[in-house]
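Left out: one protein chain. Kept in place: all the others.
Chain lettering (A, B, C and D) follows the sequence in which the chains are written, and residue indices restart at 1 in each chain.
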Amino acid sequence: MISFLKTYFTEVFQAIKSLLSGMKLTGYYFTHPKNIITEEYPDNRATLKMADRFRGEVIMTHDEKNEHACTGCSACELACPNGTIKIINKFEINAEGKKKKAIDAFVYHLELCTMCNLCIVACPTDAIKMSPNFEHSVYDRRLLTKQLNHEGSKIREGVE
Amino acid sequence: MGNEELIVKLQELFPAASIIQGNDWPEISFESGADFLSTIDVLKSDQTLAFDYLFCETCVDWKTHFTMVYHLDSTRFRHNIVLKYKLDRETPEIDSLSFVYRTSEQHEREIFDLFGIIFKGHPNLKRILLTEDWVGYPLRKDYDDPINMIKL
Amino acid sequence: MFSFQNMTQEIHSWLSSLMSETFVMLVEMTIVGILAIALFAFLGLVLVYMERKVAAVIQLRKGPNRVGPFGIFQTSADTLKLVLKEGFMPDNVDKFLYKLAPFVVMITAMLILAPIPFAKGVQIWDINIGVFYLTAISSISVIGILMAGWASNNKYSLLGAMRSGAQIVSYELSAGMAVLSIVVLTGSLNLGDIIASQEDGWWIFKGHIPAWIAFIIYIIAVTAETNRAPFDMAEAESELTGGFHTEYAGMRFALFFLAEYINIFIVCAIGAILFFGGWMPFHIGSWTAFNHVMDFIPSFMWFFGKTFFLIFLIMWFRWTFPRLRVDQLLNLEWKYLLPISIFNLLLMTLVAIKGWHF
Amino acid sequence: MFEEIKTSNDGELVINVGPQHPATHGVLHLLITLNGETITKLEPNLGYIHRSIEKMCESLSYRQFIYSTSRMDYLSSHMNNHACAMIVEKGLQVEIPERAEVIRVLISELTRLASHQLWWGAMAMDLGALSPFFYSFREREVITDIMEETCGARLTMNYIVPGGLMADIHPNFVKRVKDFIIQFNSKIDEYDQLVTGNIIFQNRMKNVGYLSPEDAISYGTTGPVARGSGVSCDIRKLYPYSAYNKVKFEEILETGGDSFARYLVRIKEMKQSISIIEQLIDNIPEGDFQAKTKAVLKLPKGEFYQRVETARGELGVYLVSEGGTTPYRIKFRSPGFSNLSALNHMVKGHKIGDLVAIMGTLDLVIPDIDR
Partner (left out) sequence: MDVIITEPSTPFPGSVHEVPGGGIVLSTLDDVINWARSNSLWPLVFGTSCCAIEMMSAASAKYDFSRFGFEVARATPRQADVIIIAGTIVNKMAPVLKRLFDQMPDPKYVIAMGACATSGGPFFYNTYSVVKGADHVIPVDVYVAGCPPRPEALLHALITLQEKIKSGLTRDQIRAQFQEDGK
């Protein structure tokens, strides 16, 4: 009987002790609000800096003369696992009268893109790269289909 | 037991089967019609083999026939073999292993679902991944679904 | 110490001078009713907000802070939205019981507000069997939960309601025992008398160890009785999705939600009255000067301070502990809490007879 | 939720848990038969996230199919990629630079840590304690930040290409990992304080969901589930791959076989992962991060099998090549699929609350099961 009571009460005390140790931890955090690690997203937009390798979307870099480095070789289109990129080519006749392949539209389906980076690796001229922009919320999914080459842009001289 | 020893041992036990050294492990193949359950029984109960752990069970569609592929491991000796069993394409039927290795109950349901192999003696053979009213067996090479499958 | 009694008496005499006695009673009842409902709604909003903030700080985050300053209008927006949600009635429900259930739960919660003294002289109904009334009424709310679970025609709801039934019926015993041990000390069922008896010190300090044991048992039992984690068997989100209110939406769900928080307030208020002297300031025996200083803090501050401390305690439990299993829950009651509380009641009786308390 | 009132004559109640249910961690559908609160039978109904990855991989090239496996077991996406890359490398017989191997293992162990932390938080949440979830995510966010900096994504990294890695590690990587280890070592005690020692938690876990070693083997369970039953099955130890033969670590074995044993295995595995990271982080060999491979990969005709240890257990990739640029048939032997088959055996005679606890310790990722 005595031993029963002894185990009974040790059980009860052990139980209460284990509960109190948990409460001690949560109580510690409650009384030390400096442990709060919340980053307030829309308010910290100005200071929010993405990691430089972060993959948010594919962009085509244009310089100040509105020129890009894409030759329309469609290496990225072939590398893409799920048909995110469609390149529509046209033939331009340059000053010497030669026909030259150039892109008409570099169509990028952001809604399909999985940011796998395979197109960037495949690109021989570094025409496209990953941008850290992640704010892609839209009301209509058609808006996610983008044309990456700017209006009126042309290929940079010397890029083959 | 090393791979070479295993091959020797298996050849003693199953003279009818063809045994080759695969990329990693010995591969033992049976033609359709061989007594499958007794083979498994030997593999599992033999004291020097003791293949008690079936870690992968799948099927390959070779267009002319199916091959059931079993990967067996022994938790005691840590040697592995690959067991292959050729199946007729018209009436693919094989004995269920669900009472030998419990894990194969689900694997066999999946194979039935995706390949349409009938497992004789399976306690609950019905579709597991696809809906009950699905038509066809999608992992067969001749499966075509013009509505759902958009080809790139 | 300032008493609200004079104020209420003045209102009463002013009203009496204007109209006949029947009308006076009617007007007074209307005023009290409106005040009770307003308090009900206000407490609901405050407690939900408090819960979310307490949870946030414990969990290292900020909590609602974008709706109004510090997010204080968050719960108002939630309530407004719930009220404006589509009134939804699933097929095949028992329509009458489905509609009635939330009101049963809410009305029960409101009924218990009646005998609680919020401050010196603020008490809706000074009834001489106050403690008995509280324990009696508080057991009605389980009927509402059972009704909701049954009427919803959902198996999760039914399971939740059945769990809740078993749970509340068992835990009422040890809660009652804990309450009784203070009644034994005071010798009165009147809440006013119980508070008055703590003028020279609260029972938790005067009553020795038995009072502490009674208090711990009381807190555990009422946490279970209000269906709060770690005893939220009736809802058990990860097991029964929503328990008894799985099929409730919009306004009706809001009533359940509010009633839960009002119930917490009530049990904590009772705990504060029994163990911490209700609105009675912190007095120590014969230290008149100290007691006098304490009297400067208004009585309603004392009452709400103590109650909110206990509410915080219950919230603290919720955000720390995992949930018990349903059979462990009943084990805890019948194998641990009930024997200990019966034994404790005997001990308390001994203390009271021998006058060992301070 | 499917709600069909189905009662048999002996008073048993059939309940559908899922496909949308907070305890199923996704879209698992369990049909449970109840007698009172006691479960008498459980039948899983899968396929609510069956995305036909195996069929899809048959039309993807050897460079492309790796990325789709990240979406299978997204919590150990790096290990999935690792398995696929290794099988391609095995076929091509490419030597991987040592640096790449070490970095692969480092990221694998970080992924395992992140996965176990998420499991810890989610399991505590299933049991009704919500705060552990936030504490575990505090550490997990540090890992995902490290991943993001080096791999470019938080969850589905796609950091591995056949022949090595997509990019070298970020210059900050070593320092940040070291900082993380210091931070993690100071926080791991909190896990014990808050959950492991808690009496309620222990009562919920102990003697619940017993799985004997024989059953564990027969059901094909792997990973912490089998190791909780005392079955040695750590692929890292038994069939070392990549850089795992260079590090010293223990295979955690518990003999309890109940939920608590599985819980302890994972908690101790976290410490082992930290020890592996500590051994490797200062010893990343110099050199290339990528071996030279052809632009178009072609595997020789044959069959290949690769086993790796993911956070959930043994992942096997079985690849049949016909000599082309795409796999002829690919089969993923996912750990969750086999672990799930033991669930029916484990929950029989337990309460609904136990079902949640047992599923928590199985650490199911449903896309891993359905593929």
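Convention: a contact is a pair of C-beta atoms (placed from the backbone, for glycine too) under 8 Å apart; a residue touches a chain by one contact, two chains touch by 3 or more.
Please read these numbers as outputs of a predicted model, since none were measured by experiment.
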Please provide the labels of all shown chains that the missing chain touches. A, B, C, D
The missing chain sits against chain A at residues 36-43, 45, 48, 56-57, 81-83, 109-115, 134-141, 143-144
Can you list, in ascending order, the chain B residues touching the missing chain? 129-131, 138, 143, 145, 148-152
For chain C, residues touching the missing partner are 52, 56, 59-69, 71, 73-74, 76-78, 80-82, 84-88, 90, 237-238, 241-242, 245-250, 253
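One rule holds in what follows: only the chains that are shown with their structure count from here on.
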Please report how many Å separate the Cα centroid of chain B from that of chain D, as a whole number. 25
Of all the residues in chain B, which ones touch at least 2 other chains? 152
So which bits of chain A are touching at least two other chains? 19, 22, 25-26, 37
Throw together a list of every chain pair that touches. A-C, A-D, B-D, C-D
Residue numbers of chain A touching chain C in their complex, please. 12, 19, 22-23, 25-27, 29-30, 33, 35-38, 40
Help me check something: in the complex, which residues belonging to chain D touch chain A? 60, 63-65, 67-68, 131, 138, 141, 145, 148-153, 156, 158, 161, 166-167, 170, 190, 193-195, 197-200, 202
In the complex, go through chain C and note every residue touching chain D. 55, 58-61, 153-156, 159, 163, 229-230, 232, 236-241, 319-328
